[in-house]
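Notes follow once the structure below has been shown.
Of the protein chains in this complex, all but one are displayed in their positions.
Each chain carries a letter (A and B) given by its place in the written order, and its residues are counted from 1.
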Amino acid sequence: MITAERKPLDELIGYVRPYERILLVGCNECVTVCAAGGRKEVGLLASALRMSLLQGGKSIDIKEITLERQCDPEYMEELVAHIGGVDAIMSMACGCGVQEVARRFKDKPVFPAVNTKFMGASERQGVWAERCQGCGDCLLGLTGGICPIARCSKQLMNGPCGGSTKGKCEISPDVDCAWQLIWDRLKELGMTDRYEEIMPAKDWRTAGGGGPRKIIREDLAE
Amino acid sequence: MKTDSILEKVLTSGNLAVTSECGPPRGARPEVIKEKGELLKGIVDSVNVTDNQTAMVRMSSFAASIFLKQAGLNPVLQMVTRDRNRLAMQADIIGAYSHGINTMLCLSGDHPHFGDHPMAASVHDIDSIQFIQMVKAMRDEGKFQGGADIDNPPRMFIGAAANPFADPFELRVARLAKKVAAGVDFIQTQCIYNLDKFELWMEGVRARGLHKKCYILAGITPMKSVGMARYMKNKVPGMDVPDEIVERMARTPKEKQPEEGINICVETIERLKKVEGVAGFHIMAIEWEKKVPEIVERAGLLPRPQL
Partner (left out) sequence: MDNFEPVIVAFCCHYCAYTAADMAGSQRICYPANVKIVRVPCSGRVDAIHIMKAFENGADGVYVAGCLEGDCHFKNGNIKAARRVAYVRKMLDEIGLNGERLEMVLMSAGMGEHFAETARRITEKIRKLGPSPIKPAALSGAGVSRGAEAHT
């Protein structure tokens, strides 16, 4: 999923302070799963914002609504019924959702409530870790299912570097050395001769080096 | 001979090569580089110039190498993939070659986490092995990485680093094999304190004949104090300092520790001379360059061959 973390409260209070009536929009997908911007988080944030502003003598009207997704225009239409009189929108979705809200409601200032972090997976309850950087040319079949671009701090395609220490990256004992993981997996799979095949220099165009990316499905697009 | 590199000449002649290193200054101070160079003249065959080492900004390796070249030394241009994409690297390589620099070291580079700009974006457009491939193709095929012809290709003697002491040990010979397959000409190892482990690595290297396909220079760094020994043992990733070394330094009275560090250094060189496959020594006396002449002399490596 796309992971995110709620922004510090003082930053969010600063965003909404100038307004009288705001729409706080959550998302039922990724940000719900990582407990950053789903229905529950919308409720908590609205309560926190109200109580914070009340102390300054300001009574703010916060409408709470959680959409199925914010990255599909169809779901956005639900907001139309609630947009009347709203003078600003705060979205708890990832950066994709925030931008779609802004695109749909051009005359309302839109603020992000979370910092979108990375594409990752759940390691255990409450812990998510980066797994994919969307390089656009997946080579996981060659590396035992472990991504050297997302999980190696130097994105080495022919690692490990000389700093790998007891299975951990040189930058921190909390970060696994991706190439140790890859090597261990290749051993388990009996694919160790793969290791010495040199991976050639990567074409970064598919990774965004060629500009902002788009997918057009001829069979689906009108 | 693939290049005009003095280092290549010394190595191919069968002599033990000696290289050393100097770190450029943290400011626009050409005189610092020139002074370090003066200390090493006639003492070593080539001098590595580090490239933003430990991710701390210093005068660029390229600029510092030019000063050394002008002073009559043979610089080894170190270049890390952390700070430049393949365009900038190739541009710097043909630029450096145009200044007469013909020996270089292809490295990944320490992570910015360790340096004075942890907030910087790392590049890593290519890794060190792809880097070796790229420089080899520039030299031997006369082509840029993108495929176009180079007008007067740079004939670089290509080096890389090897660390027999990093984990996992079982991969360290295979990694050298990859660099050799990519086209590396010479290797400088991480500094050696654990001679047993180094010899074990060399066994693996020899078993695959890799010592015949590239020249391996053993890395040496003198200890200044027991504090330095402990620091290197505990705080530097990829460094293996056996307890005996630390204890030996600890037993020595403080004012005699630098001398003992040099003694250990010279003993290490003598022992490594006997290891088949060691083609020379790379002496990294970080911020202690003035001791290099003494080390080289006591290790019986002077005078340097004039070829």
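Operating definition for what follows: contacts are C-beta pairs under 8 Å (C-beta built on N, C-alpha and C of every residue); 3 or more make two chains touch, one makes a residue touch a chain.
This is a predicted model, so every value here is computed, not measured.
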List the neighbours, among the chains on screen, of the chain that has been left out. A
Which listed residue (A:Ile2, A:Cys27, A:Ala46 or A:Cys169) would be found touching the missing chain in the intact complex? A:Ala46
So one chain is hidden, and I want to know which residue out of A:Met1, A:Ile65, A:Met119 or A:Ala201 touches that hidden chain in the complete assembly. A:Ile65
Which parts of subunit A face the unshown chain closely enough to count as touching? 8-10, 13, 40, 43-44, 46-48, 50-55, 57, 59-66, 78, 82
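Following the convention adopted for this analysis, only the chains that are shown with their structure count from here on.
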Which integer distance in Å separates the CA centroid of subunit A from that of subunit B? 41
Interface residues, subunit B side, partner subunit A - complex: 81-82, 86, 108-111, 113-114, 122, 124-130, 133-134, 145, 161-163, 166-168, 171, 174-175, 177-178, 181-182, 190, 237-238
For subunit A, which residues count as touching subunit B in their complex? 153-167, 170-172, 177, 179-180, 183, 195-196, 198-202, 204
